[in-house]
Structure formats: structure tokens, C-alpha cells
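Mind having a look at this structure? Questions to follow.
The complex appears here minus one protein chain, its other protein chains still in place.
== chain A ==
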């Protein structure tokens, strides 16, 4: 029981991070029908930007932890967003209207470019961050059978929940979100109504990257290290989450993320930690075979 509760907490924390990344995959897929292979690396870049900002703000300027965290989040989102905006302009937009696989190939190239760029600039080794938020709450149990909730886990879950609420409001209630959904459903019609489709796609990349940047900050805070290769595995897991939830569905991305996080931690606790990544990838394969539209995937009848 304690083990289960503990893994539930850990799984939801990890799942929050995957969910934030998964939204970027699902949004981009929704609007231009492309699997953005470089999105995991954008998340990794977000982690590095966060690392550098954390160092600057706390070590050099001596800002306290909470304001520093907020500052890192805001700046990290802006910088990563700008970065992804540039990627879309340079690597994807010129290929729009070309053959279907062209942007995909470009995205794979961009993924390799980003991880290599970071490897060259930051070196191949793990980059550590001194623990920012320490301390735990003992939820229940005593001795060796305790269930603990770390403060950093609370921060991760609360920040994710807040951000998702803001994001949901943005997509559902603002003209920008509406334009985004309109482009997703019928780009040509959106243009006929005066929506600048290219701009809307750019904004989608910026939003996806901003959420990935937050995930990067959380990842860095949670594990305390980030590495140039860290885009790949979390990226594929988040992509799995998006597929599991139903690619194109925003709530699906979050649910998929939480599920993948839970499956990974439960697997590690009850089976073996060695194969936790295999578990996630097996789910991708199983979903694609038995549930190709995912949990909240759109029924075909609604397509026009």
C-alpha cells in the first residue's frame, strides 16, 4: 500500500512533466499534421536555458528561490518560445506545401542539430543544478514504510495544474485560441475568415515550446541534472503520451502524460527499473495496434 501510494505521487509528478511536453506534440500535429521530432530537444534546450538562468539569478544575483523560480519560468518560456518560433520559420515553413514527409525529415534533422549544438556548447556530461527546493512531508507510515511528498513534487504538480488552467482558458475562451482551433479544423476556411494561418501556426509552436520549457525547468528541478541527450527519451515518452491520449486532443495529452508517468514508476517499483523505458515504448506499440485513435481520439465520423 505504501509503495503504491509513493509511486502514485512519483508517477503523477513525472506524468505532469510528460503531459506538458505532450501538449506541444499534440498541438503541432493537430494544426499541421506533422510529428515534430525536434520537440523533445526543444524541451532539453528549455532545460539548459533554465539551468543557465538559475545559475545567473541565484548564484550571481543572489535572488531567493521562489522569485528565482518564477523568473526562470517566465524567461525560460519566452526564450524557448522564441527559439521554437525560429525553428518553425527556418526549417518547417519553407517546406509547407512540399511532399508530406519533407517537414518530418527536416524535424529529425533539427532534432539531431539541437542535441549536437548543446553537446558542443555545454559539453557531453551531465550538468548538475544545486538542489533548489528541499524538504519533504511525510504523508503516512513510519520507519522504513513511509510515504513522502517532496516540496519539489508539490511545486511541480501545482505549477503544472496552474499552467494547464491558463492554457485551457487561452485555447477555449480567447480569440487566439479560437483561431488556433479553427486552423486545426479547417485551415482554408480560417483563412477565408481573415485568420493569418501562418501566424497562428507560429504561435502554436511558441506555446508548445513555452510549455516544454516549463517541463524543462521541472525536469531539471526534479532530477537535478540535465544532459544534451535528455531530449530523446522524455521526448519519445511524451510523444507516446500524446498518442495514448489521442493525438490532436489536448486533455488527451495530459491524461496520456499522467498515465505514462504512472506506468513508468509502477513498473520500476513492481518489476524492474532496468526496463522502465521499454515499458513506455511497448505502450506506444500496443496503442498504435489496438487503439490507434487513443483514449480521447476523435471518432472518424466527425471529420469533414
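We adopt the following convention: contacts are C-beta pairs under 8 Å (C-beta built on N, C-alpha and C of every residue); 3 or more make two chains touch, one makes a residue touch a chain; residues count from 1.
Throughout what follows, contacts and distances are computed from a predicted model.
Its record in UniProt calls the unshown chain "ABC transporter ATP-binding protein", which is the match among "ABC transporter ATP-binding protein", "Methylenetetrahydrofolate reductase", "Electron transfer flavoprotein subunit alpha/FixB family protein" or "Methylamine utilization protein MauL". For the options A:44, A:132, A:182 or A:215, the residue in contact with the chain missing from this view is A:182.
Residue-wise, the contact with the chain that is not shown comes from A:197, picked out of A:197, A:229, A:269 or A:295.
One chain of the complex is left out; on chain A, the residues touching it are 175, 178-179, 181-182, 185-186, 188-197, 298, 302-304.
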